[in-house]
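What you see is the complex with one protein chain gone and the rest in place.
This part shows chain A:
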Amino acid sequence: MSLQHIEQSVTIRAREDRTGLGADFPRLANRTVIRFLSRYGILIAFLAIWQVSSRAGWVNPAVLPPIDTIVSALWNGLAGGTLLGDIAISLQRAGLAFAAAVAVAIPLGLFMGQVRAVETALDPILQVFRQTSALALYPVFILLLGLGEASKVFVIFWATLFPLLLNTISGVKQVDPKLLEMARVYGATRLTAFRRVVLPGAVPSIFVGLRLSATTALLLLIASEMIGANKGIGFQVMNAQYNFQIPLMFAAIVILAGLGLIANQALVSLQRRLCRWSSPID
């Protein structure tokens, strides 16, 4: 009897829901707005408070210019082309260094993770290098490579190498030996087991390394451009501050933040495509 009662009440509610086709639209729109606000609400509020307090003079607008001034400085810089050259040279430095780090760290890490003896022999020196701040070594690289492009690219390469290398190694080492044994039972050679079990198993950890390395690359890019450069986003931040072009300085900072977000997003969507099997990626 109670079952019938429940069924009936469900039917009635379903009918109420379908009062008209148009009724679904506002509800759907509402849900989208709520979802948007719950995700970006605090960011929007932060920008709004900045804008208002700067315009109202609660903070010194010379130090924290209003958002619209920053946006127009950004627009002028991009449309006028002054910032475009800086973006290009910065991307070239960071991109070159990151690509070199990927080309060295992933194969080396895959190899080191497989061969215990190599890993044991190289681990102490890697730990020492990793714990030595790349920025502290930058003067050394300048002495060795000069103050030009080479030392900048190298210091970024150096700093991005280690997170990627260490994560690749740990990805290989974390592959379940029981899976390797399973592959062996089916007659997999060492190479097949590597290709079909070790490599795919290490991919999530390699991506953790890639994302860490991308962040590090931008960090070191800015630092190296603040020391002895005459072009680049990092240079522009320092230069604008010296010349008291505060909106331009913030425009350069916004570009840096944008580059970081884009790089991370690109890696996340690549990871989503390659790792559909694993749990959702944030």
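As a working rule, contacts are C-beta pairs under 8 Å (C-beta built on N, C-alpha and C of every residue); 3 or more make two chains touch, one makes a residue touch a chain; residues count from 1.
Definition applied: contacts and distances are computed from a predicted model.
**Q** Write down which listed name, "1,2-phenylacetyl-CoA epoxidase subunit PaaC", "Carbamoyl phosphate synthase small chain", "Sulfonate ABC transporter ATP-binding protein" or "Leucine-responsive regulatory protein", is the UniProt protein name of the chain that is not shown.
**A** From the choices "1,2-phenylacetyl-CoA epoxidase subunit PaaC", "Carbamoyl phosphate synthase small chain", "Sulfonate ABC transporter ATP-binding protein" or "Leucine-responsive regulatory protein", the unshown chain carries the UniProt name "Sulfonate ABC transporter ATP-binding protein".
**Q** Looking at the full complex, which residue from A:Asn30, A:Thr120 or A:Thr192 touches the chain that isn't shown here?
**A** Going through A:Asn30, A:Thr120 or A:Thr192 one by one, A:Thr192 is the residue touching the chain not shown.
**Q** What residue numbers in chain A mark contact with the hidden partner chain?
**A** Against the missing chain, chain A presents residues 176, 178-179, 181-188, 192, 196-197, 200-201, 203, 275-279.
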